[in-house]
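So the structure is just underneath, and the comments pick up after that.
Missing here: one protein chain of the complex. Every other protein chain is in place.
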Amino acid sequence: MSLSKPTITLLISCPDRPGIVATISNFIFEHSGNIVESAQHSTNQQECRFFMRISFKEEGFTLTPTELEAAFTPIAERFYMQWSVAYSRIPKRAGIFVTKLDHCLIDLLWRWKRGELDMDIPFIISNHTLLEPLAQMYDVPFYHFPVAKATRTADEERILEFISGKADFLILARYMQILEPFFVTAYPHAIINIHHSFLPAFVGANPYQRAFERGVKLIGATAHYVTDNLDEGPIIAQDVIRCDHRDSTEDLVRKGSDVERRVLTDAVRFHTENRVLVYENKTLIFD
Amino acid sequence: MSLSKPTITLLISCPDRPGIVATISNFIFEHSGNIVESAQHSTNQQECRFFMRISFKEEGFTLTPTELEAAFTPIAERFYMQWSVAYSRIPKRAGIFVTKLDHCLIDLLWRWKRGELDMDIPFIISNHTLLEPLAQMYDVPFYHFPVAKATRTADEERILEFISGKADFLILARYMQILEPFFVTAYPHAIINIHHSFLPAFVGANPYQRAFERGVKLIGATAHYVTDNLDEGPIIAQDVIRCDHRDSTEDLVRKGSDVERRVLTDAVRFHTENRVLVYENKTLIFD
Amino acid sequence: MSLSKPTITLLISCPDRPGIVATISNFIFEHSGNIVESAQHSTNQQECRFFMRISFKEEGFTLTPTELEAAFTPIAERFYMQWSVAYSRIPKRAGIFVTKLDHCLIDLLWRWKRGELDMDIPFIISNHTLLEPLAQMYDVPFYHFPVAKATRTADEERILEFISGKADFLILARYMQILEPFFVTAYPHAIINIHHSFLPAFVGANPYQRAFERGVKLIGATAHYVTDNLDEGPIIAQDVIRCDHRDSTEDLVRKGSDVERRVLTDAVRFHTENRVLVYENKTLIFD
Partner (left out) sequence: MSLSKPTITLLISCPDRPGIVATISNFIFEHSGNIVESAQHSTNQQECRFFMRISFKEEGFTLTPTELEAAFTPIAERFYMQWSVAYSRIPKRAGIFVTKLDHCLIDLLWRWKRGELDMDIPFIISNHTLLEPLAQMYDVPFYHFPVAKATRTADEERILEFISGKADFLILARYMQILEPFFVTAYPHAIINIHHSFLPAFVGANPYQRAFERGVKLIGATAHYVTDNLDEGPIIAQDVIRCDHRDSTEDLVRKGSDVERRVLTDAVRFHTENRVLVYENKTLIFD
C-alpha cells in the first residue's frame, strides 16, 4: 500500500453517467500520467452517484499543480464534480489533541516515527501537562491549553486562533473535551475522534461502564469525523474485541484501549492517504 | 467439549464465603463422583457473589437423582444457594418458533442431526406454513399457529396451552412476533431470541436498514433471553462481521444471516450444555 | 455486491504501461457501456504487470458478444493482454464432487438455492451414495462413480468423459480422492478444493489430528485451485477459528467444518463472479 514513488491522487464525487472513467483516465494518459491505483463506487439508489479515487505517478506527469487545476476544472464542471487533488510528497499536517490518556498518542507517535503514517505533526495540544514528556521524546511541540467549563468558548477560540494555518486536520486522541460548533465548523470532515464504543451503541459518557452493566460479549471502538451531533459523525473505522463475565470495567478499559488505538490509527492512515470520501454522513473508504 | 459418558452438572449461585468449593467437591467425592469439568466465578463488587458449574461422571456416582436432591438440599440451604442439577443423558427439549426465514432453522436442524446440539425438538411452531417442508425433511412435527395483531393474546394463549409440558426451553429462530408478558413469564430465562444487530445498537425493527443508514463498518447479531423489555434481556452470545460502503442493505442481510445462525447456535449449545447462569440481567457463560 | 442488472465483466492481465485504463474505458464508453465496478492492481516488482477487472452494464452496450470479441482483440494484442469476458446473465456451471461429508455440500446448496451463488449445478458426483438424498432434496442430478485405488485412472477417465462439456468449473466439496494429472489438466484453474488446514501448515492427510498434536491455538481452512502439486495450488480464500487445550481432535473437526464451508463458499462466490485472476501460482481477488 505504501507507494515508494510520489503520486498524485484525485478524489471525485459526481452524479453517475457514462463516460466519467474514460474522461478521467484519458486526461491522465494525455498528460503522461501512469495510474497506480484506482477504485470507484456507484450508489444503486434512486439518484445514482459516482465516486472515484485514482492515483498516478507524479514522475512523468506533464502538468504542474497549477496547470492540473486549470486543465481539470472544465472536466469537473462538465460532470458537476466535487473533487480534490493531493500530492503524496506533501504530507498532511496533523494536529493532535490529548488529555491524560496516553495509549492512542503513543501508538500514533510510534507509527509515525517508523514511517507508517505519512504526515507531519506540527503540534500536540492538551488541557493537561501529563503527556508533555511523551511529546518531547518524539520532538513534537507540545502546548498546554487549559479548558474550563465556564470559559470553554473563550478557551477554544484561543486554541482555534493558535492553530490557524498550522494543520490540515485534527486528531482527538482521547481528548476529553467537547468541541463547540464554531470550532467544528472550522474543520469540516477534518477532525477525527476516537469513541470508546461500537457506535451507535453507548453514545456519550462512560461507554465501558455501560457495556459492563449491559453484559455485552464484545466491546468496540469507533473512529469518526466530528460533527455538531455528539458521536454521530461519519464513521471511518470500527473494530471489536471479545469480553466475558470475568471482565471488570477496568478489564474492559484495558482491552478496549487496544482496540481504540488500532481503530484510530487505521482512520488516520485512511485520511492521510486520501482514501476517505464523505457522503450523506457516511464514509466510503477506498482501501 | 462433548463428553462421551453421561455426566451430572450442578449450577450454583450463592453469596461468596470460604468453604463452598471444599464442601461441594467433598460432597461429590464422598458419593464417588469423578469431576470432569469445573469453573467458578466471584464478583468483586460490594456484595461478593459466587457462581459455579461443576460436572462429574454419573457412572460410579452412588446417589440417585432423588437421593442427590435430598442430600444436597441441606448444603444448599446452609450456603443460601440457588442451584439446579442436570443429567446429560436427559437432553433438554427445545421448542422452535419460526416465521418465514429459514437460515437459522436450517442451521439448528443440521447441527442437531449431526449431533452437535444435544437436545430433542418436540415441535416447530410457525405463524406461516412456508418452512413446513424443512421440518418434514428432518422429521420434526410442525404446527401452524396463525397470529394476528387483533387476536394476539388469544393466539398466544392457544400456543402456550398447546406446548404446555412439551418443552424445557424455546428458541425464537427469527420468529417475527412479539411475545406477550404472560407468555414470557411462563418460560423465565428459557426463551432464546436472535436479534439481528449488535445490541444495544439498533434495538427494535429494521436493524440492517438502520445499520446501512448509519454507515457502520461492522454488523452483528445478538442471542439473548427474552424478557418483558424488548431486546433488553440477558445477552448470551454476540458476534460481528465486517462490511463497507459497497454493501447494500440486501448485502447486510445476507452477511448478517451468517452471523445470526452462528450466534444463535452458540447460545443454544451453551443453554443445552447448562453453561449459562443469569444474574442481574447478565449471563455468565462457563464455556 | 450482487448487481441487479446484467453486466459484462472483463478480466485482463498484461505488462504494465501507460494508457491501458484509458484505452479500456474509452472502448467501453464508445460502445455505450456504463461502468459499474472497476478494480486494478500493478505489481511493483521488476517487471511490472497490470491486472484489471472491469464490469459494465450490458443494457445499452452496443456490441454483441461476437462483436465485442472482434472489436477488443486488436486492443488485447496491442497490449499483449491475457483476457476473458463473462456475461452475468449466463451463470457458470459448477460440477460438485463429494464423498461422505455433507457440511460443505449442504452450505453450497442452501446458498445456491437462496440466490447467494449465481451458478448452475449440472451434477453432483460422488464415490459414495450417502449424499444422494441431499442432492435430491435440491433437485440436483446425482451420479455415483466408485473410485478404487487399483482402477483410479480408468475410474477418473470415465468421470472425465461423463462430465465433458457439462461444467465450467468443478468444486471438490470434501472429495476425498486425489485427482490424476490428466484430470487436473482438463480444468486449469477451474477446480476448487477445500483443504481442512491453514495452508501451508499441515499439507496432506489428517490435518486436524496433526493440529491437535502440535497444540496450535487456531485451526483453519484453505480453498485453492487444484494443481498437480498436492495442496500447493493458488490460494483463493482462508480463514481460521480459535481453539485451545480443551478441544479434542473431534472438537477441531466440528469447529473446522464451520470454517471449511465458509471458506469454500467464499472461494466459489469469487470464482462465479469472475473476481479471481491467477498469476505465478497466486490469486488476485477483486472483491
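All chains are identified by letter, namely A, B and C, in their written order; residue positions are counted from 1 within each chain.
Note that contacts are C-beta pairs under 8 Å (C-beta built on N, C-alpha and C of every residue); 3 or more make two chains touch, one makes a residue touch a chain.
Model, not experiment: these values are computed from the prediction.
Novice: Just to verify: which one of A:Asp118, A:Glu132 or A:Asp251 makes contact with the chain not shown?
Specialist: A:Asp251
Novice: With the missing chain put back, which residues of chain C would touch it? List them for me.
Specialist: Looking at chain C, the ones touching the missing chain are residues 41, 44, 198-202, 214-218, 220, 234-240, 244-246, 248, 281-285.
Novice: Mind pulling the chain B residues that touch the left-out chain?
Specialist: 4, 16-19, 21-22, 25-26, 28-29, 32-40, 42, 44, 60
Novice: Go through chain A and note every residue touching the omitted chain.
Specialist: 1-2, 102-103, 106, 110, 114, 116, 137, 246-247, 250-251, 254, 258, 262
By definition in this document, only the chains that are shown with their structure count from here on.
Novice: Could you work out how far the Cα centre of chain A sits from that of chain B, in whole Å?
Specialist: Roughly 41 Å separates the two chain centres.
Novice: Pull out every residue in chain B that's touching 2 or more other chains.
Specialist: 246, 248, in rising order.
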